[in-house]
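The other protein chains are all here in position, but one chain of the complex has been omitted.
In order of appearance the chains are A, B and C, and numbering begins at 1 in each one.
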Amino acid sequence: MSITILYFANLRETLGIERETVELPITVQTIGDLREWLCARGGNWNVLAGAQVRAALNQVLTMPDASIGADDEVAFFPPVTGG
Amino acid sequence: MSITILYFANLRETLGIERETVELPITVQTIGDLREWLCARGGNWNVLAGAQVRAALNQVLTMPDASIGADDEVAFFPPVTGG
Amino acid sequence: MSISVSIQTADFDVGAETAGLTGLDGVGAVASFVGVVRGTDVLAMTLEHYPGMTERALAEILQQAQQRWSLVAARVIHRVGRLLPGEHIVFVGVASSHRREAFEACEFIMDFLKTRAPFWKKEETSQGARWVEARQSDDAAAARWRP
Partner (left out) sequence: MSISVSIQTADFDVGAETAGLTGLDGVGAVASFVGVVRGTDVLAMTLEHYPGMTERALAEILQQAQQRWSLVAARVIHRVGRLLPGEHIVFVGVASSHRREAFEACEFIMDFLKTRAPFWKKEETSQGARWVEARQSDDAAAARWRP
């Protein structure tokens, strides 16, 4: 299935990408799986393994065990610092 | 000695006076004495005996045992309701 | 730390007052409060005060806030005279580096203004005029700040 992934702030800068649409292998079922799969790209991608990295699923903060569905929007970002 | 007395809000309305300068008898030494002395005028003046009545001495909230001096400014008023 | 108190019949300009606080050096946070005449059953309200004592009491409240929190500036404006529903009564604005101090000091100032500053409200209603009674909840609010 295909999903959209967004990257914000220092993650966006480190990875040099702000948005991509990817076709997931069948083994990637959860946010945690997705993170591991992206880290396996090597190079800077292990920045996503950081303990501080947050994830949102369809624009709501989510946890590693959340299941991903077709056409979902997933985002990775550091702790927020607005206000 | 001579002092100035001010009355505010419902006390001013009930007494029909907002300010007076009075010559105190020697027996009136404290705020409590003054209150009793004014109540003794009779008529509406016993409004000053109310438990809710507050007093200020020289523009600072005060207590019945505070001593009054020459040319002091004393005020009587109900609990405040600003803001 | 700059503190400022105004007692006036004229209205105040919330935008200009806030800009006077946000524009100061070192300010990251401005908390403010505006009190308004509520229209429910009230046709108008007249505010009386004790000139001299009012300014003194408010300055003392601001000085206490300044001792208790790290503030850049604090400003109080209180109107007196006859006010209609929807009109401004009071403005309290507090500027500081961080939001927590600004919020706490602003609420502290309002709680003490309500219980210590010599203002009295008389309401005009369809049943006639009446002096507003002090509320016990205001005394309780001020008592929360005891060290």
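Here is the rule we use: a contact is a pair of C-beta atoms (placed from the backbone, for glycine too) under 8 Å apart; a residue touches a chain by one contact, two chains touch by 3 or more.
What you see is a predicted model, and the numbers here were worked out from it, not measured in a lab.
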Displayed chains contacting the withheld chain: A, C
Residues from chain C at the interface with the omitted partner, ascending: 13-16, 18-19, 22-23, 25-40, 86, 88, 97, 99-100, 102-103, 106-107, 110, 141
Residues of chain A (touch criterion as defined above) contacting the omitted chain: 6, 8-10, 52, 56, 59-61, 75, 77-83
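Heads up, the rule we're going with is that only the chains that are shown with their structure count from here on.
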Chains linked by the largest number of contacting C-beta pairs: B-C
Euclidean distance of C-alpha centroids - chain A vs chain B, Å: 73
Separation of mean Cα positions, chain C and chain A [Å, integer]: 48
Where chain B and chain C are represented by their mean Cα positions, the distance between them in whole Å: 27
